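And now, chain A:
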Amino acid sequence: MILQLEGLTAGYGAAPVLRDIHLEVPQGSIVTVLGPNGAGKTTLLRTIAGLLKPTTGRILFDGDDLRGVRVEHLVRRGLALVPEGRGVITELTVEENLRLGGLWRKDSAATMSEVYELFEPLARRNKSMGHQLSGGERQMLAIGRALMARPRLLLLDEPSLGLAPKVTAQIMSLLRQLRDNDGLSVLLVEQNARSALSIADAAVAMSLGRLAETSSGDMRAAYLGS
Partner candidate 1 sequence: MERFAFLTFDGLANGAVYSAFALALVLIWRAARIVNFAQGAMAVAAAYAAYAVTSATGSYWLGFAAALAGGMALGVLVERGVMRFTSHSAPLNQVIVALGLVLTIQAGLGMLYGNEFRPVGTPFSRDAIDVGGVPLLSQYDVFVFAAVLTIVLLLALLFTKTSTGLRMRAAAFAPEVSRLLGVNVGGMLTLGWALAAGAGAVAAMLVIPTELGLHPHAMDLVFVTSFTAAVIGGLDSPPGAVVGGLLLGLVLSYVSGYLGSSVTPIAAFAALLAVLLARPQGLFAASKARQA
Partner candidate 2 sequence: MRTLLWSVAAAAGLVAATAMLDPFRNYQLATIAAYLCATAGLTVLTGLNGQLSLGHGALMAIGAYTVAFAQKSWDSLYLSLALAVVVTTVAGAVVGLAAARLRGPYLAGATLALAIAVPSITITFQSVFNSEQGLPVFLTPPRTLDIERWQALVAGGAAVLVMWLLANLSRSHLGRRMRAVRDNEVAASLTGVAVSRTQVLAFVISSACAGLGGALMAFLAQSVSPGAFPLTLSLFLLMAVVIGGLGSLAGALWGAVLLVALPDVIHSLTEGMVLKPAMASRLEGNLPLAIFGVTLIIVMLAAPGGLQGLFSRLLKRGHHAPNS
């Protein structure tokens, strides 16, 4: 297991947003958490990424308890979050955004050419400022920047939001490719169940801060009608 959540409870102020979450992401698989706005999906990812301290429960990454590990050290251990709204730094160029993703790595030049191969539009616009990019290009940049760290687990917060279905499909197939070729594990949070389920190995539904007891087969049947 690359990620295990055991009884995770977290929130802002007194009322918990996440209640007693148990979740496992196996090595080399894509797990998706589906749910409506306000279900607590973003809070879940922020808590795993260390931006929010859990009130109770444990987060195990590759078997290690992440309690007390600083946010800025997580990415070096191989855990990368592509945040809500993509988090492209609009005042920096495409290339600077990418460099930032793997500044401490010695092989970052090689990684950058791999990222440019994966996302050709980025290579063409490498000197453009972040604010000049389209929504799809920003999403590519955000994922590409996370890949610069050569993560083992990628946390993705609603990558399909605001993108055309065609672009979303491209991004989903790319995630599948990364899983199949590089063994990348992904925890994907989505409202867009159809596209997420098209690539997920497992799926859980979330509402009001709790994970529902549904098997992913049922959900796939419900959404894709197989």
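What we mean here is this: a residue touches a chain if its C-beta (ideal position, glycine included) is under 8 Å from a C-beta of that chain, and two chains touch if they have at least 3 such contacts; residues count from 1.
How were these picked? Simply put, all candidates are chains of the complex that A comes from, given by their letters.
None of these values were measured; they are calculated from a predicted model.
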Spot the contact partner of chain A in this complex among 1 or 2.
1
Write out the stretch or stretches of chain A touching candidate 1 in their complex.
49, 51, 71-76, 80-81, 83, 87, 89-92, 96, 99-101, 103-104, 145, 149
